[in-house]
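Removed from the display is one protein chain of the complex; every other protein chain stays in position.
Just so it is clear, A and B label the chains in written order, and each chain counts residues from 1 on its own.
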Amino acid sequence: MNRSFSVLGSRALRIDAPEKLTGKALYTDDLVRPGMLFGALLQSPHAHARILRIDTSRAEKLPGVAAVLTAANSPQTKFGVSPARYDETVFCIDKVRYIGDEIAAVAAVDLDTASEAVGLIRVEYEELKPVLSVEEALDPASPLIHEMYAGNVCSRVEQDFGDVEAARKGAFIVRTDRLSSKMQNGAFIEPQCALAEVDGHGRLTLWSSTQAPHYVARTVAMVLGLPEHKVRVASPRVGGGFGPKAACSSMELATCLLARATGRPVKTTFTREQVFFHSRARHQFFHTMTTGVDRQGKLLFLDHECSLDGGAYASFGIATVYYAGSLLGAPYRLPNMRYRGMRVVTNKPASGAQRGHGGVIARALFEVQLNRIARELGIDPIELRRRNVMEAGETTCNDLNMSSLGMRECLEAVHDRSGWNDRIRQKTPGRGIGIGCGFFVSGAGYPIYRSRTPHCTVEIKADEAGGGIEVRTGASEIGQGCETMAAMIAAETLGIPLDLVRVRSGDTDLSVDLGAYSSRTTLMTGHAVREAAENVRQKILAVVARAMKVTTEDLSIENGLVKARGEAGNVAAIREEYLKEHRGWSGLPRGEFLTFAEAARLAFLEQGTIIGTGLYRPPPLGGKFKGATVGTSPAYGCSAQVAEVRVDLETGQVKVERIVAAHDCGQAINRTQVEGQMHGCISMALGEALMEEVVFGRKGEVLNPNLADYRIPTALDMPSIETIIVESNEPNGPYGAKEVGEGGIMPTIPAILNAIEEAAGVTIDELPVSPERILQALRRQKK
Amino acid sequence: MKRLLTVTVNGVKRETAVEPNRTLLEMLRTDLGLTGAKHGCGEGDCGACTVLLDGVPVNACLVLALETEGREVVTIEGIDRGTALHPLQEAFWEAGAVQCGYCTPGMILSAKALLDHVPAPTENDVRLAISGNLCRCTGYQKIVEAILLASKRMTGGKP
Partner (left out) sequence: MIERKIMPRFDYQAPTDLKEAIALLSGGATALAGGTDLMVKMKRGLARPHQVVSLQRIEGLKEIVVSANGVARIGALTTMAEIARHPLLSRNSLLALTEGANSVGGALIRNRATVGGNIVNARPCADTVAPLLALGANLIIDGPGGRRTRPIEGFITGPGKTSLLAGEILVAVEIPPPEGSGSCYIKITRRAVMEITIAGCAVSAALERDGRTIRQVRMALTSVASTPLVVEGLEKRFAGRVADDAALQEAAAMARQSAHPIDDHRAPAEYRSEVIEVIARRALRLALERAGGGKRK
């Protein structure tokens, strides 16, 4: 695509890198506040039990302990993610629902004392039978985990689009396939951490490793009973989020309560083990899909059933069970779709949203099934997809509009770059090549709570002295690069060099921003940044136009220089005033064109501080059916990947040797960052495909709550990845941009599975792929 | 009871008093205010706490502070050249190897130790050298590119 920008589409250097490279970047656990205390949590050792009695007296008496909190002396307000499913309280009141459920919190002068005090809290439990699987949850003989979830079902989805039964009659091939997965973990390298402090006016500041300051602030205010203006959430640098950090946690709330109770700052940090107990990560999914195609391989219908093991609380899970169905509506033409989804609660750590939110395992099965259909039809799996791919402008059967869709381009790009035609002909045992595709939202169409709030606002202030601008956004920089994205869009819109732009982010005092989830930031916050920058531009140029005796429309700013229809124009008086103000300075503007610094200074002199604001609110999106909101988005990114694998047919071990990936991000704001997101998506998916699994014992305990036994890919596990950026110029995105942070995870698992199926001639129905199951499948094959 | 410890950190002799059970990581972060080495897992599985101990990259969470008596520790804060970045830091920046940044200090120190001993490593050498440093954001690709780029520059551009 040949669009010329001054800043966008480049490989501009990340603006937050210098501090991260030198150790100066501060993450929440690096923060120290005067008089700070340390928080520790008492967490349930039982998966399911009634609390009969809690005795904190010995803990309270331990020297150095400043406060001990339980449900008895804390708010019992219910909270959660979806207001219709607020099922959590800061501390367990009458029962515990998973190993790790928070019962009490202690603040003390140091961590050792706080931990010792936690050990002195005596709790009497009456153990209940733990419910540890979907089957057990649905068994009428099993105990109810929550009164509010009859039959332990937290959410049920029934959606019918078109007429699946009629379509079934006309199908040439109908096949049913299954895929199950395991609970997985976000495994961000920075464990959650929260530091809370109440000032002399009762205003609470919470610094937290969160990806949703706005939702956390609202929850803190609600639970603590504080007016919203008395709560500020600011995230310092955040070491990865990936979804699990997008909701307020008991740990954050407990830390706030401890700060209020002690009158001192309190910091609580998760151990790695606690990260696993907390989870709020990838659900366990059980998918069954029945798909029908005609003789040419055109998709006729999808009949899809899915169960989710949601763990002990709802968290994001209501959205998850909807996404698991809705994210199959594209990128192929699918006229008829039936979806039955169900999320149960169990006595395990709660699952929530994780990169690709609900759509990842579903996409894996659907793409693998397409390959199996292709095999039955005797056609190339990429060709099968070609026959079904949607085009931009089309709408899915579940009312998702593909305002832009570079799916075909992505498919062809990976087809060509991977040398697909040659590779697919080589039938070497133990070696295989596979294709996968996918798509994802660029921001959810609706916020989590019912409101017509703008999804984000942005404020840009031009320095009064003239020269720099400051972009102020509540957006959450979790490593994905949104600060740099915001700076680049502001620079591009204003026509100034990137180094004149500063960004402050992640603070609810700066603006409203729903946070870094559903891959929304580039499209939504980017849009608001553009609006705010344009606002600033207009205000400055209006003043300059008057001074230069031209109209605002005559003026442009290019690379930091003001031009009047390309010419320098009447700048003498402005320049003279600026130089007079700066007597004694060196390096003053001398060129023929007025500089942005002078223009901004003039605007300040005339009007005072120049501030521009912008906001983003999606248009009403989607259909009118129940759950229609989940899956709606102003735009959809899409991707295709080809994976080459080697399977050791004697040991079952799998090595991914090469991945070719294409992603349509609409318009790359920063090419390096787009590639980085693609790489990151692929590495997470590779881990989830081959090695990541939270393993539970018979009592509901996590057997591998550490990064030795919960394996994520190391540098030696990753193949080299070739990336191709496709730019379809999304009309609903700022400068044509849409998402890349999550969608790139969709094709990877199926590409790997398809390659393994070809390499080993086996059928995979369980994730993660394990060497032992490959050997079992090979043995079944021989029979 | 606390014991006096003398250790050279980033070229400067430091004296501090620590409990015997204090880890090097805790000492650096809390007693010396050097927060560049990070807490990621506490058990030597992630490498976010990597520091150089007498030039050798180790997990600071698995070293007792007192073990460093009389020895030299280098942290990420000791890598840059005052007003200029170390070539590794430059290369990480240019190559886009920094996302959330949490693994970055550890990665740079492991890479520095590699380049100090193997100035022109292969890609596999690089991946082996950072095999104990986990990253969840980058998929390692741009980190590997950055280290190879730095090595080229540091050896005067020879391939």
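Operating definition for what follows: a contact is a pair of C-beta atoms (placed from the backbone, for glycine too) under 8 Å apart; a residue touches a chain by one contact, two chains touch by 3 or more.
All values derive from a computational prediction rather than experimental measurement.
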Listed residues A:I99, A:L334, A:I435 or A:I721, member touching the removed chain: A:I99
Chain not shown, touching residues in chain B: 3, 19-21, 23, 42-45, 47, 50, 56-59, 61-64, 66-67, 69, 110, 128-133
In chain A, positions touching the absent partner: 40-45, 99-100, 111-112, 115-116, 118-119, 271, 274, 277, 650-653, 690-691, 695, 703-704, 708-709, 711, 713-714, 716-717, 770-772, 775
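Just so we're on the same page, only the chains that are shown with their structure count from here on.
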Inter-chain centre distance, chain A versus chain B - centres from mean C-alpha coordinates, in Å: 29
Residue ranges of chain B touching chain A (in the complex, touch as defined): 29, 34-43, 45-46, 48, 75-77, 79-80, 85, 89, 92-96, 98-105, 108, 126-128, 130-144
Chain B contact footprint on chain A (complex, rising order): 11, 13-14, 16-27, 29-30, 186-191, 237-240, 242, 269, 271-272, 478-481, 672-673, 675-676, 679-680, 682-684, 706-708, 712-716, 718, 720-721
